[in-house]
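Have a look at the structure below, then the notes.
With one protein chain withheld, the remaining protein chains of the complex are depicted in position.
Moving on, here comes subunit A:
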């Protein structure tokens, strides 16, 4: 009987470049693999030793050294090494040491060569080229602070305690007491219609606090069905998220318990206190101080704390996505608190409204040097004569408050204080109709920021409604996409013909590069066009890239390259701002290439080159030349 190596195939399939290989090639690899175990500390390959196989790390971690003994890279599960040697006279170029107990799958040389020759994508990926170097650089930054790198399932200490929807409050309380838990998941009976129709078995959740506030304080009968007091439409986390992401989600939604799902089933509930216990001194507690501040003056005193939170995260080696998301949660919290204060001062709103965040905050890519870009969506019953005075005052309160807290006024007047951006939902839909159905590059130049929008306060479902409306309309509108593409190509990366840096021509920053204008902004613009084209409703550029990769519209591997390029450029920008802060200077987006290390300079060129190539592809795909 032919031996099937399902376990090995399943493992390989999860990692590039094996995910590029067809099933029969994977089966062939798996059937010929050799396995070796290396205790932590073992030298796996020595310089100039013969190498007869390509090594893939099944579990554990290794360090890759340069010949001079410098650490070159660190690899873990799914990482591979030995290809340098195999491609060059079968001599080891980079010595390897196991830093953890490591199990390696060895792909014998003849099989490696066969793959290399038969599968072009595989060869492209493995080949030693610029983007590999970049990927490794990005990967290496991902150690440090455990909160930033640990997965959430690590904090789960027990299976979730559940009770079925048919139970009473008393039964739920008894179960919580006997199990000694502070939260209880309410699940649909297994196999019931509700269970079969839902994405996951959870109908809701109750906590100790719910029993206190929703049952005892209200004097409800203990036989009340538990479904009447539970929180339904739960926010949940996924088992493979980072602890940090789960924490952000809890802070953002102001919840203390987060059920964690794996493949659609709850595997546990984590409490905010679990995380606090895990990481007592955390940067993000500034968020709770924002919500406790009782005046604009008090809020404005938190500016320094926000800045030190930013610096701390950079020093802890957080990645750009975490920093961007953390800063966005902070910015969002400022807006929410200001709106609460405004409503307290002005009284309840005459008609419902939704306060929108636009641009980098909506994309969760906010840094510390940032404008306030916001707008108001009002209920369709809005009557300007009767209601607008209230909303103008509300908008001014928030806008002035934000300015006091370090978020400068938007120079383009994209703020809720501008009448045009303080309109009923129906008017907003008309705006988008106009931008999408009758686009001109000029009209979109001022409105593209509205294609990154997120609801912050009030009827936030309207923001989602607008997002879905945009996604649906934009998707197949090639003229609109061509106009967006044309604008996305206006800002180019700062590379000259010979791949040298091109500096900004004017001002006292004459020897510098604007990392936002020349790097992150054109990248976000480019990704937005593709995202609109594939109907993505994600806001974050990394999430959009993931949607784009899944839609498979980019040449193979280019989406991953863009992700790495974005991460690298963002981190250079972020680290530069943190350095400015540490030096007591006002941070900006300009960097001077001569202040970079050789290593950073080289990688930055690689990253800009990826952006440049991606712009060429955008031009080819959406034909912006026809957008007139």
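Side notes on the structure shown:
Everything below uses one rule, namely that a residue touches a chain if its C-beta (ideal position, glycine included) is under 8 Å from a C-beta of that chain, and two chains touch if they have at least 3 such contacts; residues count from 1.
Here is the rule we go by: contacts and distances are computed from a predicted model.
Between the names "DNA polymerase III epsilon subunit", "Multicomponent Na+:H+ antiporter subunit B", "Transketolase subunit A" or "Sugar ABC transporter ATP-binding protein", the one given in UniProt for the chain missing from this structure view is "DNA polymerase III epsilon subunit". Considering the full assembly, A:38 is the residue among A:38, A:81 or A:125 that touches the omitted chain.
The residue touching the chain not shown here, chosen from A:101, A:238 or A:580, is A:101. Subunit A residues in contact with the hidden partner, per the touch definition given at the top, are 1-8, 30-39, 42, 58-60, 100-101, 103, 106, 108.
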